[in-house]
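Here the complex is missing a single protein chain, while all its other protein chains stay put.
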Amino acid sequence: MSTSVPNLHTIVSLPDQSTAKLPKRHYINNEHGLLSWLLTGDHKRIAILYLISITFFFFIGGAFAGLIRLELLTPQSDLVAADTYNKFFTMHGIIMIFLFLVPSVPATLGNFLIPIMLGAKDLAFPKINLLSWYLYLAGGTLTLAALVLGGVDTGWTFTTPLSTHYLNTHVITAATAIFIAGFSSIFTGLNFIVTIHRMRAPGMTWFRMPLFVWSNYAASILMVLGTPVLAIAIVLVALERLVGIGVFDPAKGGDPLLFQHLFWFYSHPAVYIMILPGMGVISEVISTFSRKRVFGYTAVAFSSVAIALFGFFVWAHHMFIMGVSNYSALVFSLLTMLVAVPSAIKIFNWAFTLQKGSITFETPMLYAFGFMGLFTIGGLTGVFLGSLGMDIHLTETYFIVAHFHFVMVGGMLMAFLAGIHFWWPKMTGRMYPESLSKLAAVVTFIGFNLTFLPQFILGYLGMPRRYAAYPPEFQVLNVLSTAGATVLGVGYMLPLLYLGWSLKYGAIAGDNPWQATGLEWQIQSPPLTENFLEVPIVDYEAYDYEWLEKKQREQVTTVG
Amino acid sequence: MHPHTHETVDHAEHEHVVLPQHRHHFETEEQQREAGSFGMWLFLLTEIMFFGGMFFAYLLYRNWYYPAFTVASNQLNVPEGAINTVILITSGFFMALGVWAAEVRKKGLLVIMLILTTVFGLAFLGVKADEYHEKYELHHIPGASFSTAMFTNPAAFGLKEEPLAPDMAQHTEIFFFLYFAMTGMHALHMIIGIVILFWLTWRAHRGEFSSGYVAPIENFGLYWHFVDIVWLFLFPLLYLINRHPLS
Amino acid sequence: MGISPVLWQFLVKWLHASALFPAEASTISPYTDALYFFLLAMTLVGLLLVGVLVFGFSIRYRREKNPVATQVEGSTLLEATWTIIPLAIFLVTFVWGALLYFRIYDPPANAMNIYVVGKQWMWKAEHPGGQHEINALHVPAGRPVQLTMISQDVFHSFSIPDFRVKREVIPGRYTTIWFQATTPGTYHIFCTQYCGTQHSGMIGEVTVLSPDDYQKWTQQSTSGMSLAQNGERLFASMGCNACHSGNAAARGPNLAGVYGSKLTLTNGSQVLVNDAYLRDAILNPSQHITAGYAPIMPTYQGQISEDGLIDLVEYIKNMQSNFRVQQTLMTSESNQAAPTTPTEGTTSETVKP
């Protein structure tokens, strides 16, 4: 590899974008009018529709987070009454999980990229893809309806018998919303699996697929097999509320824990639905900006599948003190420890991808570094919770809140932002402003730590979660946390503004601004509606920078 | 490595004839067909897990409240349940023949088979409705009007069953809840299936499936058979618990 | 200092009131904290490792330093290393956590028992001596205390962070925790399972007293009737003694000495009679019929509150001979007549003086 070819420089440094031009025809200007978007079958357009809608819901969820933090500024529940606060965190949780994080990377980046990365013209079922977006919208609208009609205060976990017999808020509306949104997610996963199995271009073998595809594949399996169990659990809750008897009511001989089993059978795998696609983004970003094949490609690919598989065996770690048998507690605790290992493998493989690389620090890379640090903290604190005796003290406190925000916000949201920045030039044809976005990455990192690090301490001190009011001695840490949330909020507003700005004023990106190897970078940006003019024939391995270099050299010689 | 001859031939064949149903983003007809059936199977996976949750609830409470489940189950109408099983199997049989008819491109036969499938599906729903009605009259529908009188005092209803203690009798409500939830969800699937059947029959009638394009029929067949399978389990589980205390 | 005095005062007050680490006020606390520090160390080491690798490589291999990347496929040896080492650490965590779990949840045999009933949104503690407390709990230092807990409506969770104990309070079944407080003082009780509107108001204080003070407190705050005595009245007013009179001719079995014994049921299985079994025998009698008896006992589901059940259980527990039952029969005659259709929740209230 080490050679003295002078042209090598073209590969290492990013191309000169001043000469790049937007292509005349691409998927955005292919057709015009609102209907051409609302009835589109183009996976790229659907991805954009998703991007707009999940951003909308993220900021609604974020506004609730802001209100939560505002209320927690003082020990008393003085900003809002306790039941209003309960509605806040319920809506925050439901919106953030079901309407933002679950569809975040798969439905936007995955939708946009998976067919292109495989060399296909579209997903296997474009109409179902569109249907999935409409289902998402229906679910989202119902959630908003529940909100407008007076809100829900079950918590996102819908614990029975509280949710079935003791509340008179709009539980059924919210349940229906989640049911529908669940089907949206099922259809996305189904589409991905079929596409990955059936639509790969000639030469695109399983082990030539980008790791992004692998991790979305693993997440899709979880979506298809897990989500229906949530659906039936939710249906039973709704039925029990309607008919009033039942299966979850201990007074009538039902077992409230049954609901927990069904709910977490989905909701634990769901946390991997959320994190796996993000891990895929990190693989792409780290590889590209260190110009090096991901260290141990197969290990990273298989660890995704391992996470998906083991993910189905650990759900009862959410119920350790809720009445499962000691035997179950032991088994599930042990399995929890096993499921943590593949994540560790990934982190170290990424770290070693950097070794001997030629590293640059564009915004996506900064976010990816943020991911690695914060996910390590979040994941390892998950191990605290998986450890039985420790969980007794930590469960249902702010320690958990901190744990899952570290993995979901520090991990997944960072990965999402990394991905959005990374593929923004491909999706829109224009660059985002580099220095402003670096600033945003740093601001979010600082804001994030300020918000959620104090919560670990609060948790160990014993502050329970879902508390509208708390003893005054916890105030200092809560004030810190609220301050951090403000910084964080600003950090999230920034990308919204400058990415919007870049749509019109950003520099023209050109086909391959990062000099990355994925198939998506070998076509124009923004891509054509049919992605490829002719079926690509893949004759190189994933992350083959030498291949890219050779190709580039040939182009230089033929053009120049 | 042997080249995969069949596929190459296939490929070449389809490059020339572009059928109307061929979607632009598939390379070949074959690819489209296999993607379709694979997608259908994945959808059926979700259905397995969906019903799976209820089957688990059933399993749990049947073991907890076995006496209640026994007497409640014995109130279900076995002849009607058994006849319904036969009806559904027959419907599935005609569906299978329908797929065959489409495969061998017999348009008339296909339409007839689809109609027969529909008729038997509707018959199933009719019998089911009758059963539901019976439960309504006996106050066995969970909710406010549910009554355990029949189980605490069977003699008054002319039954030879052992009376249940009131606390156990209460748990019959759980049985009936599960009965209605499971058979109701099953019936809902049937209703959706029948709506699709109407549509498919109409399309078959227009000759859409007489050219060798059988994917919709095939995939719908998978769905219909899956619904059958669910019933094959529901019938013994719900109707036939301990059906022999009388002798 | 340029800070305004008001602000300064605030800061001092705040920092004074805030701790970064909870008090260690029970014998369990040091054990929990030890595991916690181990896990913290694990996290710091892991984070440091990842940090050193990421920053180290970033500095060493940044483009200015290393313009050309060297492609490496991977290394099975390295990958095995970072599979096995974390796995080993996690397994240690598992074993340690499991040991701690059983230490926290296995009560010693000599623990004194206090009943706790959770309901939206308060904690009711009932001492065997008849002391009732709401959102408060008085316990002696240096003695193992076991709480037998049950919820009257939804899931709650009883948590005393300074003792590092917590357990779900479940509707329909008894759960227990135990602790041995070390230092007199007052500590928070939280309900940590979300239970509806006033979840954050479902808090209280546990007061740890020295043994002497505890003695004094018990005497001062007794309401006259012990739980067993309340139970005895209930036993009469609910008509239990009609069948469980202890006479040879009685329709129901003699309950004297039944607690802690092993019963043979009609289906041949053997059960140990504990609190949970007694409670269930009253609510779902037909589910476990004692061998030799007809399933005639009516269910009291919905007729007795959880407090009432606790009274009954406590009474039956303490019933060592028939003498008490006989006496009950007489008291019940001399007392007011038993209500015919007792309604939920009010029963125990009306019967209690």
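Every chain is named by a letter (A, B and C) in the order it is written, and numbering of its residues begins at 1.
Just so it is clear, contacts are C-beta pairs under 8 Å (C-beta built on N, C-alpha and C of every residue); 3 or more make two chains touch, one makes a residue touch a chain.
Everything that follows uses one rule, which is that contacts and distances are computed from a predicted model.
Chain not shown in the complex: UniProt lists it as "Cytochrome c oxidase subunit 4", one of "Phosphoribosylformylglycinamidine synthase subunit PurQ", "Inner-membrane translocator", "Cytochrome c oxidase subunit 4" or "Peptide/nickel transport system permease protein". The residue touching the chain not shown here, chosen from B:104, B:156 or B:192, is B:104. Of the listed positions A:22, A:80, A:331 or A:493, the one in contact with the omitted chain in the full complex is A:331. Across B:27, B:131 or B:173, the residue that sits in touch with the chain not pictured is B:27. For chain B, the residues in touch with the chain missing from this view are 1-4, 6-8, 11, 27-28, 30, 33-34, 37-38, 41-42, 44-45, 48-49, 52-53, 55-56, 59-60, 63-64, 78, 82, 85-86, 89-90, 92-93, 95-97, 100, 103-104, 218, 221-222, 225-226, 228-229, 232-233, 235-237, 240-244, 247. Where chain A meets the chain that is not shown, the touching residues are 197-198, 200, 202-206, 225, 229, 261, 265, 312-313, 316, 323-328, 331, 537, 539.
Heads up, the rule we're going with is that only the chains that are shown with their structure count from here on.
Per-chain CA centroids place chain A at a distance of 37 Å from chain C. Averaged C-alpha coordinates give centres for chain B and chain C that are 46 Å from one another.
Multi-chain contact residues of chain C (touching two or more other chains) are listed as 284, 301. Within chain B, residues 170 each touch two or more of the remaining chains. Across the complex, chain B meets chain C through its residues 67, 164-168, 170. Every residue of chain C that touches chain B in the complex is listed here, in rising order: 283-287, 295, 297-299, 301. Residues 1-2, 8, 12, 77, 82-83, 85-86, 153, 155, 157, 159, 161-162, 165-167, 250-251, 253, 256, 290-293, 295-299, 321-323, 326, 329-330, 333-334, 337-338, 340-341, 344-345, 347-349, 351-352, 354-361, 369, 372-373, 376-377, 380-381, 383-384, 386-393, 395-397, 457, 460-462, 464-477, 545-546 of chain A are the ones that touch chain C when the two sit in their complex.
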